[in-house]
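A single protein chain has been removed from this complex, and every other one stays in its place.
So, subunit A:
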Amino acid sequence: MTLIATAPPRVVDRRSARAFVDTHVVPYADDYDRSGRVPEDLLRQVAAAGLWAPFLPPESGGAGMDLVTLGEVHEEVGRGCSSLRSLLTVHTMVAWTVQRWGTPAQRERWAPALAAGDALGAFCLSEPGAGSDTAGITTTAAARGDGWVLNGVKKWTTGGQRADLFLVFARTATSIGAFLVPREAPGVEVRPIDDMLGTRASMLAEISFRDVALGPDALLGPSGFTAGMVLTGTLDLGRYSVAAGSVGIVQACLEASAAYAAERRVGGKALAELPLIQAKLSDMVTDARAARLLLAEAGRLKDAGESGTLMATWIAKYFASTAAVRHAAEAVQIHGANGCSPDYPVARLYRDAKVMEIIEGSNEIQRITIAGQAERETTS
């Protein structure tokens, strides 16, 4: 009886995600931002709610959640706190990649722990010298015996301060391969990166791998040319989650701005009555809806296994992240000096939104990729 009463409700859809976020995240997100971490307590609540990897099939410890619903759930989390959503994003990437490309033995070893949140995952691609240009990474995985030896430095690893399992992309003799590296492996060193502009509570780290010896089961997915596909697929899901989180930021800007505009008075009138303010609010409403629809379309194509989802996700992320930056700036504007203060969430939304234009394919890379489609379909 007590058990049932105290068991936190599982997150199974947007509605339950909204309730979870409003209870456990929204009231504290500014504190997380200030302290530069998401507390363990919240990570445990996320686990209890089944939020870490609900898209995994039940035999891997998940709930078989479809990706349209996952997008809605990540939107709600992003509405509350982009730092938590970032942790969820990279964990999602690792869990999905294990499920999609892992051998039965790799799945058995990692998927249930990832689903339960007993092992938190992080994604290690970027390096001090290579970001957008993923072909420029210099971390190497050299074959030794029947296993591998990993050497290199990864930077900007979201959740790196806290993660238990790193999905590391490294150069092999023939291509770029994906490797599962437990944090406790000898030769792994984690150095925190604090004081970022945005998503300040997402516990970034720089991680060095010094002669880290790995077994043959560390390689995830194919080697050779198709190894690049693991990266493409992993980034696609990360991009989808960031797009969802960006929709959440727009929604949070809208809710904060509408509430503020209704209550704040200038010259005897509520801000909400001023046409210039109304114009800002109307654009937030419209873009929130448009971004949400683009995201839902990408999710629908994912659930259907349609290859068109890759480009649909690029477009959704491009639209949603740029909309988030635009509207977060306007949300601060509407709040005036209060918007620049720590007393309202819009300053955090503003800083977090900027990060969305840089991660998972920066704005420029988005545009180059989307334009590539236009070019190849129209030139003769």
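Couple of notes before you dig in:
Note that in this section contacts are C-beta pairs under 8 Å (C-beta built on N, C-alpha and C of every residue); 3 or more make two chains touch, one makes a residue touch a chain; residues count from 1.
As a convention for this text, contacts and distances are computed from a predicted model.
Candidate names were "Molybdate transport system substrate-binding protein", "Acyl carrier protein", "Sodium:proton antiporter" or "Sugar ABC transporter permease", and the UniProt protein name of the unshown chain is "Acyl carrier protein". When the full complex is taken into account, the listed residue touching the unshown chain is A:Leu231, out of A:Ala119, A:Leu214 or A:Leu231.
Considering the full assembly, A:Gly221 is the residue among A:Gly61, A:Gly78 or A:Gly221 that touches the omitted chain.
Contact between subunit A and the unshown chain involves residues 101, 103, 221-222, 224-226, 228-229, 231-233, 236, 304-311, 369, 376-377, 379-380.
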